[in-house]
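All protein chains of the complex are present and in place, except for one that has been dropped.
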Amino acid sequence: MQTQEMIASHPDVRGNVNKALLAAIDAAYACAQTCTSCADACLAEEMVAQLRQCIRLNLDCADVCAATATLSNRRTGSDEEVIRKMLDACATACRLCGDECQRHASMHEHCRICAESCRRCQTACQDALKTM
Amino acid sequence: MQTQEMIASHPDVRGNVNKALLAAIDAAYACAQTCTSCADACLAEEMVAQLRQCIRLNLDCADVCAATATLSNRRTGSDEEVIRKMLDACATACRLCGDECQRHASMHEHCRICAESCRRCQTACQDALKTM
Amino acid sequence: MQTQEMIASHPDVRGNVNKALLAAIDAAYACAQTCTSCADACLAEEMVAQLRQCIRLNLDCADVCAATATLSNRRTGSDEEVIRKMLDACATACRLCGDECQRHASMHEHCRICAESCRRCQTACQDALKTM
Partner (left out) sequence: MQTQEMIASHPDVRGNVNKALLAAIDAAYACAQTCTSCADACLAEEMVAQLRQCIRLNLDCADVCAATATLSNRRTGSDEEVIRKMLDACATACRLCGDECQRHASMHEHCRICAESCRRCQTACQDALKTM
């Protein structure tokens, strides 16, 4: 990802980037990927019936992460109130999804990796929130 | 949109739908459309330089509305905390975008229609929040 | 949805809308809703293990429909080649998903409604393609 180079080249930013927000953007794209992939892998597991809640949270978390990453890229004008609400929603979605994935982490490698990705994104969103 | 028929046929819902949440889903899909379209129409206006903030808010609002509509469709398992946070983020995005569009409503028909769509979605999200 | 009013108010369109493309946009938003909802309802069914392919196609179809609807709204500048490719991809996704949902239509009301929604969107995308 070239998030930093792109946002640093924005005419209103001119190199003065918010590093915590950059980290949240990258973590949110990465978490959208792991959650989409974990929902799909859970669906293929023999014990799919016991993974319904995990799939639900994965799909919701992927949607919130993708939207949060996308809109957090923008620096034209201002919309800080919405970024803050979305970072908060994203941290919540990642906390809930990460907790659920953790329950299956010893059994399913995809859940283990996804739980870590959710934790990283949750922390990155919380850190970004402190700067705004 | 057949949101009501679809959600009513979910095995865990069995006809017992939350009408306020249904209304928020439909309003959010409609608002994703108007905001995407308003951003695009503003970009084509001669006075585009004065519409930058409107375009920014339109794009952000479209992203939040699309994510909110999508995840609010789900009824398997539960994820109420995330739906609530997203309904709240969506109401905020719609309020800010609706206010900005309203400023250009007398000059641009697309801003006038979009401002109304944002108001409807803001109200629908707030009404849905009261039921959850 | 106020797709027609919005696009008719675009400064480069000035009322001269492509009605077949408008119909495809509305059908694609509606199909994104039914497919998202059908994936979720299938996941909650007792026989979820036999509905894996249906869920997969529903999720893919929802993603293609949402992207197709969003970008088909735009009239600033031009990008017809991409709209055509996406209308074609969307018609394909809807055909495959509609066929699969049809197989479960007698058993699951959500699959029956979703199959119809996929058919409508497939036809609308094919009709729009003929005009471009």
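Letters are used for the chains, namely A, B and C, taken in the order the chains are written, and counting of residues starts over at 1 for each.
Everything below uses one rule, namely that a contact is a pair of C-beta atoms (placed from the backbone, for glycine too) under 8 Å apart; a residue touches a chain by one contact, two chains touch by 3 or more.
Keep in mind it's a predicted model, so treat the numbers as computed, not measured.
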*Which visible chains touch the chain that is not shown?*
A, B, C
*Identified contact with the non-displayed chain, of A:Arg56, A:Arg74 or A:Arg119*: A:Arg74
_Contacting the left-out chain in the complete assembly, out of C:Met1, C:Ala41, C:Ala66 or C:Cys101_ = C:Ala66
*Who touches the missing chain here, B:Met1, B:Ala30 or B:Ile55?*
B:Ile55
*Hey, which chain A residues sit against the chain that's not shown?*
1-3, 5-7, 9-12, 25, 29-30, 32-34, 36-38, 40-41, 43-46, 62, 66, 69-70, 73-76, 108-110, 113-114, 117
*For chain B, enumerate the residues touching the unshown chain of the complex.*
40, 43-44, 46, 48-49, 52, 55-56, 59
*In the whole complex, what residues of chain C lie against the chain that is missing from view?*
52-53, 55-57, 59-61, 63-64, 66-67, 70-71, 74, 76-79, 81-82, 85-86, 88-89, 92-93, 96
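The rule is short, and it goes like this: only the chains that are shown with their structure count from here on.
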*Please indicate the chain closest to the centre of the assembly, with centres calculated from CA atoms only.*
B
*Which integer distance in Å separates the CA centroid of chain B from that of chain C?*
19
*Roughly how far is chain A from chain C, going centre to centre by Cα mean, in whole Å?*
26
*Per-residue multi-chain contacts in chain A, two or more chains*: 52, 55-56, 59
